[in-house]
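Partial view: only certain chains, each at its native spot in the assembly.
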Amino acid sequence: MQFLSDNAAAVHPRVWQAMRDADAPQPPYDGDALSQGLDTAFSELFGRPCAVLWAASGTAANCLALATLVPPHGGVICHRAAHIEHHEGGAPAFFTHGAKLILGEGDGAKLTPDEIGRIRGGIARDVHEVQPHAVSITQTSELGCTYSPAEIAGIAASAREHGLKLHVDGARFANAVAFLGCTPWEACQGADTLAFGCIKNGGMSAEALVLFDPELADLARLRRKRAGHLQSKGRFLAAQLLAMVEGELWLENARAANAAARELAGAAGGRLLYPVEANEVFLALSPAERTALRAQGFAFYDWGEDAARLVTAWNADPGHVRSLAEAIGGL
Amino acid sequence: MQFLSDNAAAVHPRVWQAMRDADAPQPPYDGDALSQGLDTAFSELFGRPCAVLWAASGTAANCLALATLVPPHGGVICHRAAHIEHHEGGAPAFFTHGAKLILGEGDGAKLTPDEIGRIRGGIARDVHEVQPHAVSITQTSELGCTYSPAEIAGIAASAREHGLKLHVDGARFANAVAFLGCTPWEACQGADTLAFGCIKNGGMSAEALVLFDPELADLARLRRKRAGHLQSKGRFLAAQLLAMVEGELWLENARAANAAARELAGAAGGRLLYPVEANEVFLALSPAERTALRAQGFAFYDWGEDAARLVTAWNADPGHVRSLAEAIGGL
């Protein structure tokens, strides 16, 4: 009974079908009809013009976005717990040629407008200190929390005030939108770029790099090729993304994952470390309790010494979820 | 009737099947059983220990290999017509942090031991000139020619003599082995690294980076992650590679593509610009002749002013090939 991560979950049948349907002769790279249709599909989804590139990983999507916004000598303000800081193997520095991640604090792994202002204010405007050029936030955050539309708007206004671009790491963006019940744009309003996640949400190998300033697309395309991410049979990546956004499959999958997490949260009571606003549940669990749960067949990661992280996927087995909820309740 | 390229051809049914079979729960990244099985499968194929990483493009496989062999301040000797020089959008410089491509000459887009010696000899051993650290050759070459086992051995000996590593860009390695009728190792003997191509040969999105010095694998894995190429559902890339090498599918596909090219070559007579040793045919064709062929429904790329390039894929339609051969003969 798997609660380790959503990142290796099965591929949704409609994604498979879309990939099979894409196997007709087409121009290579992103010259096929599916890749060419991404801009339109996502512009409709977000209600505004945007340009969209597929990329084979969230790391690539995030880092191509950052490299588009930030020069090598610049910096990116992000939360100390950000995925780009901790778990991308130095990829942001690679893609940006050495731009600096400038770390901030905030509850739930979320930045605030005040924190952005505090950081910017603490950096002398000279050549000796690295100057920030962008803010990067994660929606859903690394601790399973979401930025409300009002919070996003505040972040965007703060970034704009300080002359900074805004990137949103949306590896679990669908889960945030499903939780917030807002439009996709409201969940990232004011962003310049968004890494729109699909792989954790029933996709196979495609994330969408969304550029809300379509003029940035040429630069991003050059950099994608230069990073070896321009696949010659790109139609199979485009097919995944289109399958996701058509018929709201992305929201349907995210709602299922969120519901499973909510069920676990409901059984957790005072053990909850953070509000459960998406598909991740962080629980206070002693080593003995974790051992007990694992003995019952549940797989999950430790979270430090006295806690655990449970992640639910789009295809969470209802029976497994119920069993785990009961097991937690019975501790 | 497509003769544009093999790089966007359909995916082979056995590759599709292997991917579907891979969609069971597995650890993420390259922790799955399929990815873990690559070293063994390719070690058997090459008859010697090697470590194998999947990568989503030939550009990525080539450039990860070069970055493993060459420091940022070093250089790579390659042919002036090499794909890494001309058609990878600067990716070699990106992955290696600025290593220099040092260009040589040779018939059929092939380097020779003498040319390697001439280049090395012309570079002063000081800090003012970039020092070469590796040689990179392409098997099959960019002009559809192959290095014989003896030629490869000579290149490898020359590289070794000059203290240089050897990388083989094998985007169409299968076509070379199919043509040469030798073992896979004989077609790249002495290489330190090989980008073993699958995508042009019936795969979807996986090339194999083969490291004949398995001790290099840790470094290559770090760099793969850092380049955003460590996909979380890597099992689907491993599945493609294993499907290719099992039961000699890779050779079967390459033989079919080569046979189609040979049929075209047989009809071309004196128009042939280079020996046809794989699945590419370069023909002298005037603009009027090209127009005439296209009017009959054949799609292909111009090659300069008075020539054309025809590429056959693993699934070349025999009827189309016959028609094109006849059309060429009838010009």
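Read from first to last, the chains carry the letters A and B; within each, the first residue is number 1.
Keep this in mind: contacts are C-beta pairs under 8 Å (C-beta built on N, C-alpha and C of every residue); 3 or more make two chains touch, one makes a residue touch a chain.
Because the structure is a prediction, the values reported are computed rather than measured.
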item: Homomeric assembly size (copies in this file), of which only 2 appear in place; value: 4
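In this section, only the chains that are shown with their structure count from here on.
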item: Rotation angle (°) superposing Cα atoms of subunit A on subunit B, nearest 5; value: 180
item: Centroid spacing, where centroids are CA-atom means, of subunit A and subunit B in whole angstrom; value: 34
item: Touch list for subunit B against partner subunit A, complex; value: 2, 5, 7-11, 16, 20, 23-29, 32, 55-57, 59-61, 63-64, 88-91, 94-95, 199-200, 204-205, 222, 225-233, 235-237
